[in-house]
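The complex appears here without one of its protein chains, the remainder shown in place.
What follows is chain A.
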Amino acid sequence: MSALLTVEGLSVGADSVELVHDLSFTIGPGERVGLIGESGSGKSLTALSLMGLLPEGVVASGTARLGGRDLVGVQEARVKRLRGSELSMVFQEPMTALNPLMRVGAQVAEVMTLHGRSRQDARQRAVELLARVRLPEPAEIARAYPHQLSGGQRQRVMLAIALANEPRLLICDEPTTALDVTVQKQMLELIAEVAPALLFITHDLAVVASVCERVLVMYGGRVVESGPVREVFTHPRHRYTEGLLAASRLTPRGTRLPTISGSVPAAGRFPSGCVFRNRCPHATPACETAPALTGDGHAFACWHPAG
């Protein structure tokens, strides 16, 4: 199976600080991949670099190819043609991602007219798309402004915009973090159903387990472990993944919760060698050398793996 998205040696940096280091992964057609990490792990920067949306002063290097076309290090004009058509993204906060002064139907239509569809055609298709993301009375919703919709409805509108040009890859960055749990459940089911191929970014392990087939665990700007979701979550090898899984399980009342000591360092303050070694209970002098991500299928970068 040839990969849809191939990322090789992707690094993202600002000034002298390296924020994402030498990232390599692939996503096959129709595959749903989760990217897990805590704040400051570099997961959102990874997504933004694929979308060509990195903030000023932040630069990506390496290669990322979507169906044979380069995404990183190419001119803005070329990225612009792909963004919103070949690959698209659903952001975390639908209230800030949507234009408060534009009716939502027009916002869904806009992404289609920008990629060459006629105005009238786009307007009609916008209503169809709103129906596809299961918004009730899509024609009514198309005439509403974002503030008239609930958080869950707004996020569905975001999804309709992302799907408008039938992209080959959908990137979701914490699409349900701001939503209530019952709404989150519906939204996750919808995303799993409509996504062509998916890169799903979240800090919530259970959300990844319910949507994705494969997972990449990021910490300190590096992928520290990757593999099939079930395999990684039941037999974690990297000590960070192990700690994260333990910390996610809420034990009964009166017992101590397992924790990872310390906190995530600020960008650029991660230790040399293994990025996790200053918080790792198993760290030894060997960890001062960076371990490589090794393994076929289920890969990990750790000198003292669990299990």
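The working rule: contacts are C-beta pairs under 8 Å (C-beta built on N, C-alpha and C of every residue); 3 or more make two chains touch, one makes a residue touch a chain; residues count from 1.
Here, contacts and distances are computed from a predicted model.
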Hidden chain of the complex, named as in its UniProt record, picked from "Peptide/nickel transport system ATP-binding protein", "Cysteine desulfurase IscS", "ATP synthase subunit b" or "Transglutaminase-like domain-containing protein": "Peptide/nickel transport system ATP-binding protein"
From A:Ala106, A:Leu190, A:Leu245 or A:Ala290, residue that would touch the chain that is not displayed: A:Leu245
Identified contact with the non-displayed chain, of A:Val33, A:Val133 or A:Ile260: A:Ile260
Of A:Leu5, A:Leu205 or A:Val223, the residue in touch with the unshown chain: A:Leu205
Missing-partner contacts on chain A, residue numbers: 38-39, 151, 180-185, 188, 203-207, 209-210, 230, 233-234, 243-245, 247-253, 256-260, 263-264, 266
